[in-house]
Structures are given as C-alpha cells and as structure tokens.
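Every protein chain of the complex appears in place save one, which is left out.
Up next is chain A:
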Amino acid sequence: MKDQIMAPDTVAADIVVSGRGVGKTFADGSVVALKNADFGIKRGSFVSLVGPSGCGKSTLLRLVSGLIAPSSGAVTVHGTPVTGPRRDISMMFQKATLLEWRTALDNVLLPTEIAGTPTQADRNRAMDLLKLVGLGDFAFSFPAQLSGGMQQRVALARLLQTGADILLLDEPFGALDEFTRERLNTELMRIVAEVGATTLFVTHNISEAIFLADQVFVMTSRPGQVAKIVDVDLDRPRPLSIQTSPAFNALVADVRETLGAV
C-alpha cells in the first residue's frame, strides 16, 4: 500500500539513484568539492564517473553511500533520502582493505556478520561468489597469501555478498597493473550484468570509463561538477578490441573535449 502511495510516474520509478542540487563544501567553507549536481541513474545501468583529481567524483560516490552528508540538496535511493550507510548499497575501494586475520571466505562473510549472524546459506553464497570471481580454490587462504589482483577479487566478492542492488566502486582496480586491471574490468562487466545491479564506477581513465559504462558522467574541477552526461550506445558484451573502433574513439573525443573545455 505504502509503495503505491509513494510511487511516482513510471519513468521516475525506473530511476533508483537520483540527486537534486547536491553540493558539498568541506573545511571552513572555502573548498567546494561538489556544486549543484543533478542526476538520475536507471535501474541496472552502469555509470562511470570520470574526471581529473579534485573534480568531486569520490565525493559524489561518498554522498550516495551515505558516508558523508551533503551541504545542500539531497540524494535519493529507492525513493528514500540517504541519511547514512544503508543495506541496499555496497561499496568497494581502491585498496582491497581485507582483514589480515580472516581467510578469504571469512572476509567475504564480513558484511553478513555486520548485518547479523551468518547462516549456512550465507556461507554457501560467499563460497559461490568466490568461485564467481575465480577464487574457489583460495577460499581458505589468508590475504598475505594472495596477490594484489586476487585480493581485489576477494573485495569484489565481498561487495556482492550483501546482495545490495546498488554497487559503488571507487577506482577499484586503480592500484593494479594494466593487464590485471583489464581482465578484472571484463569480469566486473560480466558479473554486474549477471547479478543485475546498478553500478557507479569512479575512475580517472577515460577509456576504462567508456568501455564499462552505459552512461559516463564527465566531471570537471574548481568547483567540482557534472559537466556532461555522455550516453554509451555500444553493444554488449563488449570485447576488449572495441576500444579501437571508430564509435569508441568518437566517444573518447567527446569526453576529452568536455574535460578540456573547462
């Protein structure tokens, strides 16, 4: 009943994350990290936030996650304003930040433990997720026994463990080498499509942003703002070779132009 009363028109109902006039000012009020951002993200879509350092892309992600509160405007997720961390959102950082005293499996189970007592079903789910990210044989290994790429895979499994349908990724593979990053990006696309999650992905790599996304939010700095939203109409699944196609290059040129224009 409540849903029916609250349900807006059908177009808006398809928007799961939205921001109206979202701004964030840090410190003594002189640092404007983000200014007046308006956006709406469709259910199941993949959005990349791209821009130079200090353009407020990480700030925007943290505002959506509820880790920080906006100075002006509001972020709405699933129809309710974000006031703090919530269970329908899951977040992943540039560093794997695994707990060294836990096995890979127990690290994946951590969000479930925070939410309550894990059941056998939760443990099986964690195990399945580790298999999904290709670490089935390393479920009982400790972080110190895993490479950097493997640690990020564990973090990816942990991100999915909560079953949250909104995933926030802050340069998740930025600290890895080029080859590992490309491989993990491809896997991320496959996995996200499989679980049907809505994804916000922060990066400063233009090609990566376009390759992964349905929509690219191009952000510029001083003050941080969403300068342009670029739609990526490339067929999925996308092979790595798509990055040399004319259509792809046109998109890269479009994003570059926006970034260079300011």
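FYI, a contact is a pair of C-beta atoms (placed from the backbone, for glycine too) under 8 Å apart; a residue touches a chain by one contact, two chains touch by 3 or more; residues count from 1.
The rule is short, and it goes like this: contacts and distances are computed from a predicted model.
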{"item": "From \"Histidine kinase\", \"NitT/TauT family transport system permease protein\", \"GDT1 family protein\" or \"RsbT antagonist protein RsbS\", the hidden chain's UniProt protein name", "value": "\"NitT/TauT family transport system permease protein\""}
{"item": "Contact residue for the chain not shown (choose from A:Arg20, A:Arg123 or A:His204)", "value": "A:Arg123"}
{"item": "Among A:Leu99, A:Leu240 or A:Ala253, residue touching the chain not depicted", "value": "A:Leu99"}
{"item": "Where the missing chain touches chain A, by residue", "value": "65, 67, 84-87, 91, 93, 95, 97, 99-101, 103, 105-106, 110-111, 113-115, 120, 123-124, 127, 139-142, 144-145, 162"}
